[in-house]
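With one protein chain held back, the other chains of the complex are shown just where they sit.
Naming follows writing order (A, B and C), and every chain is counted from residue 1.
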Amino acid sequence: MLSSIDVKLVYGVAEPTHFCLHLQVADHADQHVREERLQVQPPLPLHDYRDAVKGNRFVRFDAPKGLVHVQYQAEVEVHYEIPAPGLGEAPVNQIPDEVLHFLSPTRYCESDLLGNAAQQLFCKAAPGLERVQAVSDWIHDNIAYTPGSSDATTTAQQIFVQRQGVCRDFAHLGVTFCRALNIPARLVAGYVFFDEPPQDFHAVFEAWLDGRWVLFDPTRMAPVERLVRVGTGRDAKDVAFATLFGKASLVSKDITVRESVGQPAAAAQGAARQPQLRAVG
Amino acid sequence: MLSSIDVKLVYGVAEPTHFCLHLQVADHADQHVREERLQVQPPLPLHDYRDAVKGNRFVRFDAPKGLVHVQYQAEVEVHYEIPAPGLGEAPVNQIPDEVLHFLSPTRYCESDLLGNAAQQLFCKAAPGLERVQAVSDWIHDNIAYTPGSSDATTTAQQIFVQRQGVCRDFAHLGVTFCRALNIPARLVAGYVFFDEPPQDFHAVFEAWLDGRWVLFDPTRMAPVERLVRVGTGRDAKDVAFATLFGKASLVSKDITVRESVGQPAAAAQGAARQPQLRAVG
Amino acid sequence: MLSSIDVKLVYGVAEPTHFCLHLQVADHADQHVREERLQVQPPLPLHDYRDAVKGNRFVRFDAPKGLVHVQYQAEVEVHYEIPAPGLGEAPVNQIPDEVLHFLSPTRYCESDLLGNAAQQLFCKAAPGLERVQAVSDWIHDNIAYTPGSSDATTTAQQIFVQRQGVCRDFAHLGVTFCRALNIPARLVAGYVFFDEPPQDFHAVFEAWLDGRWVLFDPTRMAPVERLVRVGTGRDAKDVAFATLFGKASLVSKDITVRESVGQPAAAAQGAARQPQLRAVG
Partner (left out) sequence: MLSSIDVKLVYGVAEPTHFCLHLQVADHADQHVREERLQVQPPLPLHDYRDAVKGNRFVRFDAPKGLVHVQYQAEVEVHYEIPAPGLGEAPVNQIPDEVLHFLSPTRYCESDLLGNAAQQLFCKAAPGLERVQAVSDWIHDNIAYTPGSSDATTTAQQIFVQRQGVCRDFAHLGVTFCRALNIPARLVAGYVFFDEPPQDFHAVFEAWLDGRWVLFDPTRMAPVERLVRVGTGRDAKDVAFATLFGKASLVSKDITVRESVGQPAAAAQGAARQPQLRAVG
């Protein structure tokens, strides 16, 4: 799968503001960046930061008063391996040291509060892939996708109570249930094509099953194997697409994702330039 | 059913404290008080208050530093009419004016937050008695009775999340679901015999169905038709057995409930004095 | 003070909906209704309900699909007695039985959680009027009036944390602090003229001091002695201007309040018809 991404953001800066953007696709074994370009207008000195462990990439800069235009374009090949059915669940004593902390509750994922509920709902599912799929299915069936029903401070516990949210909330609840079931889990933010609602940043979750991370999308808005990964984190705070220090606000956001399937490299490049299959804008 | 109640409370008063006790059985059509006695040691001027609308009774007094012994004894006939199966649910426009406010959320019953969850869980149950019974059954099946898992500030929302609580919490969640389903509901505190856990004040809920209030006990600790009603309220705050203003603490609490079934009045009196059937102490 | 009120509400009813409106000015010793009129279009059978204890008035009706226009007009004389400085605070044992429950926490006023904070902030203020004034001043100085920062589920605890809200939230926090200080308090909703923000329903709180209820407005948007009282309640749920059961939404809301000062009755009537002093609309 070859994905072509075009992100255009405009910010109105009322007072000098420090930007930390997280738009660039991740350094990750499952994807290969053919080309990419990040442009900021007015031209400002940009500072790049790559998190060696997670592969997340950030760009930081100081913006003066006025409008700031950000454009990010990338062409990325994604090669996600869909796990075989029956993938198992590592017993806790076999979870690697560096993965263990993905069992801990975080700001938006109060797995310490939802332990009983998780046991009740998912104790009968077979361990492993099947159980996490049951988690993802339960969220899809019981949480309504309702734009505007949550905000940047909403947590998984609130979503469990109010039974509505957006992709970020669906993913947080998935992370939370998994951790409560002693399955390491984390949030993944990225780009993927979907028909509706309007194209936007997307969030899914991944669970650590039998030695690998497996992606799940409880919104079912797009197949996870098409997701172009931007960030991996404990929860949404780690992978916010923009963190602003100062006084600025988003004026417009325009995200386009185009996808074309597995041609030979040369043809795919062409396809990437003039994709035929599906497009939003 | 004739119930014999004996409550012994001892308070340690560190500084002069104003007591408002709510131990006496309610003025209520479903029960008849044969005899009762409230004693406070040291002897203090007691002020009695009867809430004409709810039938709740309070006794208020000022206690000096030292120990305060309170004993309340009563013999009460309870005649609760078990509703016929199929009892319906009043449409909102037929709920009487003075009952309507029992649809409102209260401190411990956030029915405004649990609306979607209630719809999801109980929309398929037949309206009326059957639906409220489904509410009560769900609570029994999904909330663990766990002494110590909640405290005086715990709300229905928290119980829904943590999936454990005590009788008060079970009743609050029942009240909350009902209100969220547009069924007026309220908390009822009282005395009833149960084998275990140790005899204590009890709390259940009642729902307004087709012109009458119907009792439900999601703990299933005792048949509701045996409950001797002390208080009726919006939630636990309205029917707390003791509210203290000052510096005092409960040193000991000893509640005995004895029950004997339907003899003629004379015999029942004897039975009440020397009950044969079941006793706790 | 003579106030002239004109409320125009338009609802879009998507499915038959039961309305319970609470727009009419209260039966209350401090105010006299010279004339008033409530109109609903299309003409529907209206059911009036007056709460004998609180003086709150409600009108209930069933609305069919379509637009519903509600207009309420009233001319009301308000005679609120401003309390003398130094008004004291009743010790708890002298709070009347029927007032005592205004010490209890409610859905939006978690006075049981804010006890320590209230003691810390206000223990040094002189008891009585001065202390409640300190509460009201603290709220004015520490909570930002920020439309959109809260919603219908926001509680006093959240306001205390987030430090912003609207009039309803300011009043809830006032109620909460008072109750935490053992001063009975309640919410009052009504109409009052203010320059900005745009004219709307208003909410203040009142505290029970030495035998009477005293009004406080922590927003300082208008003098409390000008408030035309609509409702008195434990918190906002008791005095919501509209409670809808069904599927309907508010399409437009237009509130006009005109005030004219104390002429003789005849002149005042004229003044009410053609008020000269201040007007919004």
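Criterion: a contact is a pair of C-beta atoms (placed from the backbone, for glycine too) under 8 Å apart; a residue touches a chain by one contact, two chains touch by 3 or more.
Just so we're clear, the structure is a prediction, and the values are computed from it rather than from any experiment.
Undergrad: Shown chains touched by the missing chain?
TA: Visible chains that the missing one touches: A, C.
Undergrad: From the list C:Q39, C:Q94, C:Q120 or C:T153, pick the residue that touches the absent chain.
TA: Checking each option in C:Q39, C:Q94, C:Q120 or C:T153, the one touching the absent chain turns out to be C:Q120.
Undergrad: Going by the contact rule already stated, which one of A:A14, A:L46, A:L67 or A:V92 would touch the omitted chain in the full complex?
TA: In the complete complex, the chain left out is touched by residue A:V92.
Undergrad: For the chain left off this view, which of C:H47, C:H79, C:R163 or C:K247 is in contact with it?
TA: Of these options, the touching residue for the absent chain is C:R163.
Undergrad: By the contact criterion defined above, which parts of chain C meet the unshown chain? Give residue numbers in ascending order.
TA: 113-114, 116-117, 120, 142, 144, 157, 160-164
Undergrad: What chain A residues would touch the chain not displayed?
TA: Against the missing chain, chain A presents residues 18, 20, 47, 49, 58, 60, 62, 91-93, 97, 100-101, 104-107, 109-110, 112-113, 152-153, 182, 237-238, 245.
By definition in this document, only the chains that are shown with their structure count from here on.
Undergrad: Classify the inter-chain contact topology: is it line, ring, star, complete, or other?
TA: Graph shape, chains as nodes and touching pairs as edges: a line.
Undergrad: Please tell me the distance, in whole Å, between the geometric centres of chain A and chain C computed from their C-alpha atoms.
TA: Each chain reduced to its C-alpha mean, chain A and chain C end up 45 Å apart.
Undergrad: In whole angstrom, what separates the CA-based centres of chain A and chain B?
TA: 49
Undergrad: Using Cα averages as centroids, what's the distance between chain B and chain C in whole Å?
TA: 32
Undergrad: Residues of chain C that touch two or more other chains: which are they?
TA: Counting only residues that touch two or more other chains, chain C contributes none.
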